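Can you read through this structure? Questions will come right after.
Removed: one protein chain of the complex. Kept in place: all other protein chains.
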Amino acid sequence: MLEVNNLNCFRSNESILSDLSFSLDRGEVLEIIGTNGSGKTTLLRTLLGLIKESQGEIKWNGNLVTRENQILTSESFYQGHSLALKGRLTVIENIYLSAHPLNFETDKLLESLERVNLLNKKDVLVSELSVGQKKRVSIAKWLLTDAQLYLIDEPFSALDDQGHKVVEGLIKELINRGCSFLLTGHRKSKEEYGAFHLD
Amino acid sequence: MTSFNKVKDWFISMGSPPFLYKWIMKYLPFMILLSLLLVFISLSWGLFFAPTDYKQGDAYRIIYIHVPSAILSQSIFILMAITGGICLIWRAKVAGMLLRSAAPIGASFTLMALISGAIWGKPTWGTWWVWDARLTSTLILFFIYAAIVGIYSSIEDKTKGDRAAALLSLVGVSMIPIIKKSVDWWQTLHQPSTFTLTQSPSMPPEMYLPLLANVLGFYFLFIALLFLRLRTELALREQRKNWFKQKILGD
Partner (left out) sequence: MNKLSLTSILFRLLQKDLLIAYRKTSSYLTPLIFFLVVLTFFPLAIGSDSSFLNRIAPGTLWIAALLSSLLAVESLFNEDFNDGTLDQLFISNQPIFLLIIVKVFSHWMITGSPILLASMIGVIFFDLPTSSIFTLLVSLILGTLILSFLSAFGGALSLGKGAILSAIIVLPFSIPVLLLGTAATNAAIQEIEHSSYLFFLGAMLFIVMPFISIATAEALRINSD
């Protein structure tokens, strides 16, 4: 369970996030909604400790998250705007050699690829995939990690209707397992998801 | 209150931009006058009134510029490393601004040391430049200064630039002894006769007193220049803050 109290974030003397407070329970989905530049990505990166110029309180499962400890990052999965994919590696190599420590058996991996409709492209170089397909490679990792908190920056961008359905299905499945999702976007995507507006 | 506590409190208050700005503005005119006066007096003393050297004639007088510049160039570098450490560890913005303000001044002193060294070399050794260990190390110090200025000027975000420059100063100050040692050793390999451009330690007081005076004068000059640059840096960064607007409108 994530709790954020009075979070402030500064970038070159300007305040990007001011006094944010919200909470996210197990099995909950929260969408951070804002225009470009409103600080959505900054918020995610601050929670992960990638941005350190911040003040306020972040609590994960009741424990305070500090600059030194890794209690939040050790249980989260982050999908940033740039997907951390290597064009010169195939789909399967990208997942297998991912920087995020995933561990999985081959059949789980193939099952996940099937889920995102990329099984037939598993040995294709990522540079040869379309933008939407690249997104799905990253999404394939969602089922292969044991993270409790998913921080996904703009999950639905570049996806077609089918892709949308896949993502919604995955989110549903994972929240049933007790995971929570913190998503960012320009507008609200689903009624069931909680919304937090940044502006 | 003990004097130690007073000093500690002063130090902490200096970390706040409004306090620092007011303090600088209070002492700036005095510092500029004092430093110009000191430099004028000590330079004239050294250049015109100190006795002539029996070996080098009047040409040696350039040391009254060369030695203080060299001392300042190294002291400023160490100062930058210390403020750099404070900037990185305690994230003190003022420490970062101080580093950024001091860097070009230090680089200029280094350049002055190099040029005055060359001016000394010509009448004394016949050439404008010799690859002796000290001059070469000073040149390398100049390159490191240039790298520091280069790094913070290439980063738009000021705080980030400060921290990158701070890290480089710290790494620089640790690498310098290694570089110096290796250049010293290299010079003994290639030049069996040791030339050094420093005066032998047995200098009569009529010669080293003006030298000390010049060193002092140059230190004050540095502080005055630092105040000037720091004030500008503070103004640039805090221009949108309320305290600054009030001060400008108020005065």
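By letter and in written order, the chains are A and B; residue numbering begins at 1 in each of them.
Going forward, contacts are C-beta pairs under 8 Å (C-beta built on N, C-alpha and C of every residue); 3 or more make two chains touch, one makes a residue touch a chain.
Because the structure is a prediction, the values reported are computed rather than measured.
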* **Selected from A:Gly27, A:Gly56, A:Gly80 or A:Gly194 as touching the chain missing from the view** => A:Gly80
* Kindly state which of the options A:Met1, A:Leu48 or A:Val124 is in contact with the chain not pictured. => A:Leu48
* Asked: If the hidden chain were put back, which of A:Arg26, A:His100, A:Lys122 or A:His164 would touch it?
  -> A:His100
* List the residues of subunit A that touch the chain left out of this view. => 45, 48-53, 70, 73-74, 76, 78, 80-86, 88-89, 93, 96-101, 103-104, 146
* Structure fact -> Residue list for subunit B contacting the dropped chain reads 88, 140, 143-144, 146-147, 150-151, 154-155, 160, 163-164, 167-168, 170-172, 174-175, 178-179, 181-183, 185-186, 189
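We adopt the following convention: only the chains that are shown with their structure count from here on.
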* Could you grab the centroid distance between subunit A and subunit B? Build each centroid from C-alpha atoms only and quote it in angstrom. => 49
* Asked: Can you list the subunit A residues touching subunit B in their complex?
  -> 11-13, 53
* Asked: Given the complex with subunit A, which residues does subunit B contribute to the contact?
  -> 91, 156-160, 237, 240
